[in-house]
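The next block holds one structure in the form of structure tokens; read it before the comments.
With one protein chain held back, the other chains of the complex are shown just where they sit.
Every chain is named by a letter (A, B and C) in the order it is written, and numbering of its residues begins at 1.
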Amino acid sequence: METKFSPDLTTTLGPISLKNPVVLASGTCGYGIELSDLVELKALGAIVVKGISLEPRPGNPPPRIIETPCGLLNAIGLENIGIDAFIEKKLPWLREQGITTIVNILGNSIDDYKRLSAILDKADGVAAIEVNISCPNVKEGGVSFGKTPEGTHAVTKAVRDETGLPLIVKLSPNVGDITVIAKAAQDAGADAVSLVNTFLAMAIDIEKKRPVLGNTFGGLSGPAIKPIALRMVWEVSRAVQIPVIGIGGITQWQDAIEFLMAGASAIQIGTGTLISPDCGKKVVDGIRDFLRQKGYKRVEELRI
Amino acid sequence: METKFSPDLTTTLGPISLKNPVVLASGTCGYGIELSDLVELKALGAIVVKGISLEPRPGNPPPRIIETPCGLLNAIGLENIGIDAFIEKKLPWLREQGITTIVNILGNSIDDYKRLSAILDKADGVAAIEVNISCPNVKEGGVSFGKTPEGTHAVTKAVRDETGLPLIVKLSPNVGDITVIAKAAQDAGADAVSLVNTFLAMAIDIEKKRPVLGNTFGGLSGPAIKPIALRMVWEVSRAVQIPVIGIGGITQWQDAIEFLMAGASAIQIGTGTLISPDCGKKVVDGIRDFLRQKGYKRVEELRI
Amino acid sequence: MLRKDQWCKVLNHEKMGPEVYLICLESKEIALGARPGQFVMISVNRGDSKDPLLRRPFSIAWTDESRDAFYILYRVVGRGTSILSKIKNGEFLKVLGPLGNGFNTIWDEQRFLVGGGLGIAPIIFLAKKMQSKQAPHKCIIGIRSKEDFPALIDILQKDITHIEITSEDGSVGIKGLVTTALESLVKNHRNCLIQTCGPIPMLKAISEIVTRYGIKWELSLEANMACGVGLCLGCAFEGKNRIVHICKDGPVFDGNEIFA
Partner (left out) sequence: MLRKDQWCKVLNHEKMGPEVYLICLESKEIALGARPGQFVMISVNRGDSKDPLLRRPFSIAWTDESRDAFYILYRVVGRGTSILSKIKNGEFLKVLGPLGNGFNTIWDEQRFLVGGGLGIAPIIFLAKKMQSKQAPHKCIIGIRSKEDFPALIDILQKDITHIEITSEDGSVGIKGLVTTALESLVKNHRNCLIQTCGPIPMLKAISEIVTRYGIKWELSLEANMACGVGLCLGCAFEGKNRIVHICKDGPVFDGNEIFA
């Protein structure tokens, strides 16, 4: 009964084209190499490396993670090796492997973002920049830009002015109306928006009578947040003209289909990879089978 | 080894005092009577009845509920019998049973809230009014007030002017900074704030290629949201001087302790009762045992 | 009301077909107090897991007073039923019930008990009740194929005297739809009561038959449920003139209140 054709899984995010819509999310696939013996990274649409800042960052004091019902609460605090070490030590391997690499960047000031983009603009092997203005786990900078349309516009424009690289702006869900923020990113020249980053949340250790995480607050990810993330992707897809990358709680192919139906052009998997390194690969296979079984020829036909 | 004293479970919410801090949340305990053969309602601090409007409301088209990972997505649409039928048919029974009854009200306009409060002000057996400005499941009115400090202030003040009854304002989590909204409620004369209501969310039926819920969007509740709700309660408790009632994903006594440690003076259980009618009773017992075991004499000593 | 939330021991759990199971649970209260058409809400999550979060509603398929037991017949369709299918004898399940109104059991004339697919569960209970009361009845079961639950068909053919089975593939009983069989029977029994449970298309087909012949009928409905006891108002169903709540107004309704 099944049609036996091979559906076209490619998807375009403005200036870039991916071989399939499944991308590994920043902070959950290291710099790629950590996963390389466990999964074939080239089978994925792309990977987004751990958020990079100008200087190396040590991250937050432990404990940094705790499980919650169907969720993961983390306060890594953007520990990373810094842009120079990244370009010198990590990027060449990614380039040689032919892995489509998106670089997630984070700064404390507009100037940080400018300098990071200028450096990446000259680097070899960067498919796109994802601007993180939405990480809830660092005190200064970062997230505060993502809270207002003005901040979002300013950061996006600063990066846009520095580089011709495809530019994705990653949005925070910790806002009243996410469509307003998405439009600001679009207006400032973003090629795509990705959403969502983690939800600001916490857990308390009742035996010790204090917050579990060293940082008090953390970011909530995983299946728990999927219904809220999906709603935001649905809303943003209807509010902007640029492509939307859906993120939040995707751990199986059915979740990915929901986001693609809601209007996403691609999806990212975060916590899913932490639980099962081959999550992304299975999602790719599942999407292909679903398209084939339903007779859809292209991913974008899924859109409601 | 355990000290065998009996801790004092009473808690005060401004003008009212509850025999213990465990309250059943609006929309999850009907009008009380539906639960009466399954649990002893008098063993609880109070119950908040289903949101009441001036006129009866039919609610949203089905399907109205769907399960999500560790969560419940609902779009009941505030189906209720209307204030007159409530006062005539439901309130007398609650009063006779000696159940501390908080009435949750919802209107489309400031005037609706005024009229509802005026009516309740004259009714017999109302321990407090909980003003719902945060239900995501109705198109007009309600939730839009809860989105801004101005709207929150206006509704709260209108109700305050009509009644001397203890006044609780129930906050929406679908905002950028919930402390701003909480302060607006406090400034307008609220005796307490309760938070959170449900998170605006959705699910898609991938076989039917359309949203699962008849209403497209629904409100997410249950353990999935607990870490976010807890963070909001922590923040609001530190931002206002009035008592805070913590709500969101409490299904066991340990959850309740987390909220009380975060700063809540009382807690409400919603989805927990739907899953197990005796959830509230078990939470009361668990809190008592924990206090006894740790040597706390009063609930408020839990606060961090 | 007799309803109660209790831990019930699994006395027996058997596979009836590729995806269908019959589970026998211990409960004196439900064994003695349940009426055909009533249901229970079962908590399927294991250990301290909070997912799946909600209980699952299942009709009581029949009771066995001699063992203080009742049966649930279910198909594995998703996460909850898949977890349920792995429960072993001797384990315990949290069960809230019996819930809902149940079918009319005090009708003196002929009655036709029509079950489609897994909707046969409450119909079996009703048929067994009528059989023991020696009330005039005929039970008509429509299934896709005997292959769906061969072991169950054997049980039914042994236990239910007045049974007629139709199967879409002809693998057991009459080949065809249950509604064809029903129509040929009711033609000569207009003063009968039809009591039915099954998929919506079957119910709609029956509604045409009852309208044609002016027959009384009762049907049992399904909806997603969170509480099963009237607290959440989640189990709404759009009847002909009003929204009904399946868990507290039903699950059994006068057919004419639901379909035109």
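By definition in this document, a contact is a pair of C-beta atoms (placed from the backbone, for glycine too) under 8 Å apart; a residue touches a chain by one contact, two chains touch by 3 or more.
In this text, all values refer to a predicted model and were calculated from it rather than measured experimentally.
Touching the chain that is not shown, out of C:Arg3, C:Arg35 or C:Lys50: C:Lys50 (per the contact rule at the top).
Touching the chain that is not shown, out of A:Thr11, A:Asn174 or A:Thr251: A:Thr251 (per the contact rule at the top). Residue in contact with the omitted chain (choice from A:Asp8, A:Glu79 or A:Asp177): A:Glu79. Across A:Glu67, A:Glu88 or A:Glu301, the residue that sits in touch with the chain not pictured is A:Glu67.
Along subunit B, the points of touch with the absent chain fall at residues 69-70, 223. The omitted chain makes contact with subunit C at the following residues, 45-52, 78-79, 82-83, 86, 88. Mapped onto subunit A, the footprint of the missing chain covers residues 27-30, 34-35, 37-38, 50, 58-67, 69-72, 74, 76, 79, 222-223, 251, 271, 273-278.
Heads up, the rule we're going with is that only the chains that are shown with their structure count from here on.
Chain B has the C-alpha centroid lying closest to the overall centroid of all protein C-alpha atoms shown. Computed centre separation for the pair subunit A/subunit B is 34 angstrom, with centres defined by C-alpha atoms. Chain geometry summary: the mean Cα position of subunit A and that of subunit C are 47 Å apart.
Multi-chain contact residues, meaning those touching two or more other chains, occur in subunit B at positions 69-71, 222-223. The multi-chain contact residues of subunit C, meaning those touching 2 or more other chains, are 50-51.
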